[in-house]
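To start, the structure itself, in structure tokens.
With one protein chain removed, the remaining protein chains of the complex are shown where they sit.
Note that the chains take the letters A, B and C in the order they are written out, and that residue 1 is the start of every chain.
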Amino acid sequence: MKLAYAPADLAFRDAVRDFLATHATSWPKRSESMRPGPDQIAWQKLLISKGYAARTVPEVYGGYGAAPDLIKSRIIAEAFAEAGAPGGLQNQGVSMLVPTLLELGTEAQKRRYIPPTLTGELVWCQGYSEPGAGSDLAALTCRGEDVGDHFRINGQKIWTSSAHVADMMFCLVRTEAEAPKHAGISYLIFSMQTPGIEVRPLKTMTGQAEFNEVFFTDVMVPKDQIVGERGQGWFVANATLKHERGMLGDPNAAAARLRAITAILQRETVDGESLINNPLYLDRLMRLQARVLAMEANGLRLLTAAQKGEPAGLSNLIVKLMGCELNHQLAGLAIDALGELGVLYHGGPHEVDHGIWQHRYMFDLGLIIGGGTAQIQKNIIAERGLNLPREPKLAKPDAVAR
Amino acid sequence: MKLAYAPADLAFRDAVRDFLATHATSWPKRSESMRPGPDQIAWQKLLISKGYAARTVPEVYGGYGAAPDLIKSRIIAEAFAEAGAPGGLQNQGVSMLVPTLLELGTEAQKRRYIPPTLTGELVWCQGYSEPGAGSDLAALTCRGEDVGDHFRINGQKIWTSSAHVADMMFCLVRTEAEAPKHAGISYLIFSMQTPGIEVRPLKTMTGQAEFNEVFFTDVMVPKDQIVGERGQGWFVANATLKHERGMLGDPNAAAARLRAITAILQRETVDGESLINNPLYLDRLMRLQARVLAMEANGLRLLTAAQKGEPAGLSNLIVKLMGCELNHQLAGLAIDALGELGVLYHGGPHEVDHGIWQHRYMFDLGLIIGGGTAQIQKNIIAERGLNLPREPKLAKPDAVAR
Amino acid sequence: MDFGLDDDHRALQASLTRLLQRHAPLAQVQAVAAQDEPTDPVLIHALADQGLFALLVPTDCDGLGLGLLEAALAAEALGACAAPAPYLGPVLSGLALTLGGDAALKKRLLPAIATGSLLPGLAISEASSGARRNFGVTASGGRLTGTALAVVDFATANGFVVASRCGGLFWLESDASGLSCNRLTNIDRTRSLGELQCHDTPALALDHGDVGQTLRTVENAARVLVAADTLGAASTMLTRAVAYAQERRQFGREIGSFQAVKHLCAEMASELEAARALVWYAAHAQDTLPDQATLLACHAKAHLSEVGTFVARTATEVFGGIGITDALGLHLQFKRIGLNRQLFGAPERCRVDAARAQGLIGQRPPYPAQAQV
Partner (left out) sequence: MDFGLDDDHRALQASLTRLLQRHAPLAQVQAVAAQDEPTDPVLIHALADQGLFALLVPTDCDGLGLGLLEAALAAEALGACAAPAPYLGPVLSGLALTLGGDAALKKRLLPAIATGSLLPGLAISEASSGARRNFGVTASGGRLTGTALAVVDFATANGFVVASRCGGLFWLESDASGLSCNRLTNIDRTRSLGELQCHDTPALALDHGDVGQTLRTVENAARVLVAADTLGAASTMLTRAVAYAQERRQFGREIGSFQAVKHLCAEMASELEAARALVWYAAHAQDTLPDQATLLACHAKAHLSEVGTFVARTATEVFGGIGITDALGLHLQFKRIGLNRQLFGAPERCRVDAARAQGLIGQRPPYPAQAQV
């Protein structure tokens, strides 16, 4: 047990801090768009050149080419958070498609797609979920018919967050109609400019169109646009989903929210009394602080295990379930403490923090539900983490999906 | 909506109050034993003669013979609670066996068993659960072999609370080995003096032996000691279980506990400050008071529905689930508010209320688990109350039980 | 002894529900909620015709003279479909005027409320929820100064009942001098909030009778009615979640056959069923059990806030992803429950008030002098 950094790590941290101070004028503005603008692309290229983004991606594919070093990664993340500096791009192309291609793509695919994806010039969206295939993703019915050297795609996707700005999609399509449920799927990548693709915005309860639906009508995709083997798409996608699950439930985000709520309680008053002196809100704040500290400690434990190449087991499986719930509860406390100020939204007078707490309260509920619901997460923890028996097979299995 | 009693009801209440005041010297002492003593039997006989116990049981079977009147029943219960007077016997014979016999017994069974059961002179225990058949009661394996005019019983029962003091048992036995799971069970009644019965006390976490295990070795029971038809025991028992479920989750008990906890908070101090001024305990008390009031209102609603012969639906199905949980939480608050005084138990100095709060905290957890676990209750509410589909059948049904 | 709804109650529910099915079907509510100014004049007109705003107005002022149980049943029906219409403001302002206004004022205003031509907003936030920051109005010589936050049913308001920070009640004309009004957009796009900024603004004191008791009665009624609104909204969410669980298939079976989904639904139903009895009880108590009126109003508000929050979240979980989109419109009830939770005293405050109402702790101290700007 050693919670301090080694001297070499401290030196590295100083270098990152220096870099951020020196380049503070180059920090791009935070953008509402899901497509990086020119200043963000320039910043991303600078970060890659310093090894503060795409750090472990080989140089030949446009990365920095360093050996994996979790401590350095953590120091980078901490230094950026501490300075309030915008970090490297975290879009679905960088976080999900690049690792998948690195693991399973052909050499040609890697060389063609990874470099512009890393710089932010090539934007991707994810085509996995369908209206009839949510938690039961393998029931997807979007169909890719074999027509010689192409697949002809018909069907629909949903929850494709950046579809309206994306250049390309990575997509799960049922190409083998006769194969068993999990074995008939292929992982295809194609341009969003391909004829027959229609994107419709999908408004959520937050009032914003954070997602889209995508409709395919006779979309023709060349067969070499497949990643992995035909019919192996389910397994390719699971490799990718693994990366997505790791992105959610970050304890640093929860800690930052806790600080912000503490500031609200110290600042706001009711009947002339500071909210921090209300024992009930203080108690809730402290309950959540204990959870934030526990998830921070769990994160340190995970980092150590990863560093040593040891299996992380349960402490990894719980991160999303616990982290998303914690974030939702933090937002709930902020709203409750703010009372009637807490329900103001949509930009009118007196709105606190631009309505971010209501937005988070709803959006985090979406995260609890999406990307594998909390219910599915619990199944995974019970079956993989605790080795409890799987749901027994049914007497009359239905068709693959309806 | 009318929450006041009619004049005739008020007159009846006065009569009950007068009776209790007049006979206050005859109130039997509260007894630890599960077998009524002479003064309890005398009191019970007096209550029956006045119609304050066994009120609706026909006179020919030793009851008072009044027509059902839920308002009068409620007035009796309220007046006894108000006066702190011991009410009529509530043991398993009175509460479960008598209604079952009235509904499904032969005339001879009714005349022989109901009168002494009502007076408390004949004490019964219930033989339903087995170690391998708890929530899945129909999986019971206690076997009754057909040997001419008798069944020969072998097997084991568990959770038979008053077995060590009982004269008789009503018992579920598998008499039809070849019949389907639910259709092979018979409901037998027999003397606990029958050779081959062994009773062993079963200590629970409260430290007391509130239950027993009962072992049968070649116990011979005449075939006319069956209630209902052979193989129909499952349905006979369900009629009885219905009566048991109604006994649990009584909101009057919860209200009495709430008052007792309020008194503790007002009486006890920490660092010279009354506990009632601790905003966190007060908040918990108020949360629970809201639940008590809700269950009281729900009880009034049930009473009205029963009176009008209308189906009570969900409001009936939730009583046990909500009531037992509420009682458990009330005990938990008492313990927490008492702090280190709250953990004292087993009769030493400073023990508060004879350790009743710890006892209830554990015993109520047993009630949440027993008599159909909370999990099973939720299945019932979902399937019967909300019409959600039942668990689908499994691919390979196992044997009836293991 | 008869606890439950009678035929008149059921008729009231049925006629209001029919009206709402016609004038506030889901698609219509969604369309209104998407507008910049989310109110629906056609719906308001239809509700007024039905006598919704006349429910609590005494018969001698052209009202229906009904009780709070009837008003609560109406609130439940409005919450059930997230009706984009004023209700709390006019009904509760009418109650304040009935109790605190003099005969002339009542004759002038109450008939107009009964017909729906006068739809006052209600501004009692600082008295019932507590004064945030420096919000709140103070009264001096029949004139109000300061800002009232969270005025209910603001968008359609053509008059206001206002509570001062010290608990006085006032009638304020919407064209009074020195009054400026700002709309406060909130999460619930089916009801509107606003603020009143008063600068030496003339107002009529509603000081007929015991002012403290009038405010208490209005506050209690407000708490019961938002509890009923939450009950209706949460019941809709449960009903729709159950229907969805019966139909939606994943992994080759209805999701309602999965124990996890089944138990979520059972927990929601259990909480709501008990809560329903509490709301009826509390509503009925306002007119018949004066000793318990405050206690039950506080508990109904606090308990329904908690149960509503639980159901809003859990029903959304049963739906999965589609539950957070606008496609099914479930969020309308979700947000209605969210707004109700904060109105007229958050649950923590209502529980403290419940403890005070039974003498467990002392009364709330007067508003601190130093903050009375």
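By our rule, a contact is a pair of C-beta atoms (placed from the backbone, for glycine too) under 8 Å apart; a residue touches a chain by one contact, two chains touch by 3 or more.
A quick note: this is a predicted structure, and the numbers were derived from the prediction, not measured.
Chemist: Of the residues B:V60, B:V147 or B:V270, I need the one that contacts the missing chain.
Modeler: Touching the chain that is not displayed is residue B:V270.
Chemist: Out of B:L102, B:A253, B:M362 or B:I380, point to the residue that touches the absent chain in the complete complex.
Modeler: B:M362
Chemist: So one chain is hidden, and I want to know which residue out of B:F12, B:F80 or B:W159 touches that hidden chain in the complete assembly.
Modeler: B:W159
Chemist: Which one, A:A15, A:A42 or A:I71, makes contact with the chain that was left out?
Modeler: Only one listed residue reaches the unshown chain, and that is A:I71.
Chemist: Check each of B:A15, B:A66 or B:L344 against the chain that is not shown and name the one that touches it.
Modeler: With B:A15, B:A66 or B:L344 as choices, the missing chain is touched by B:L344.
Chemist: Touching the missing chain, which residues of chain B?
Modeler: 129, 131-136, 139, 158-159, 202-205, 211, 268-273, 278, 280-281, 332, 335-336, 339-351, 358, 362, 365-366, 368-370, 373-375, 378, 394, 397-402
Chemist: Considering the entire assembly, which residues of chain C contact the chain that has been omitted?
Modeler: Touch set of chain C with respect to the missing chain: 258-260, 263.
Chemist: Residues of chain A in contact with the chain that isn't shown?
Modeler: Residues of chain A in contact with the hidden chain: 1-6, 9, 71, 74, 262, 265-266, 276-277, 279, 282-283, 285-287, 289-291, 293-298, 300-301, 303-305, 307, 314-315, 318, 321-322, 375, 377-379, 381-383, 385-392.
The criterion applied here is as follows: only the chains that are shown with their structure count from here on.
Chemist: Measuring from the mean C-alpha position of chain A to the mean C-alpha position of chain B, what distance in angstrom results?
Modeler: Here chain A and chain B have centroids separated by 52 Å.
Chemist: How many angstrom between the C-alpha centroids of chain C and chain B?
Modeler: Roughly 41 Å, centre to centre.
Chemist: Provide the list of chain B residues touching at least two other chains, using ranges where the numbers run on.
Modeler: 279, 283, 392
Chemist: Which chain C residues reach two or more other chains?
Modeler: In chain C, the residues touching two or more other chains are 253, 261, 348.
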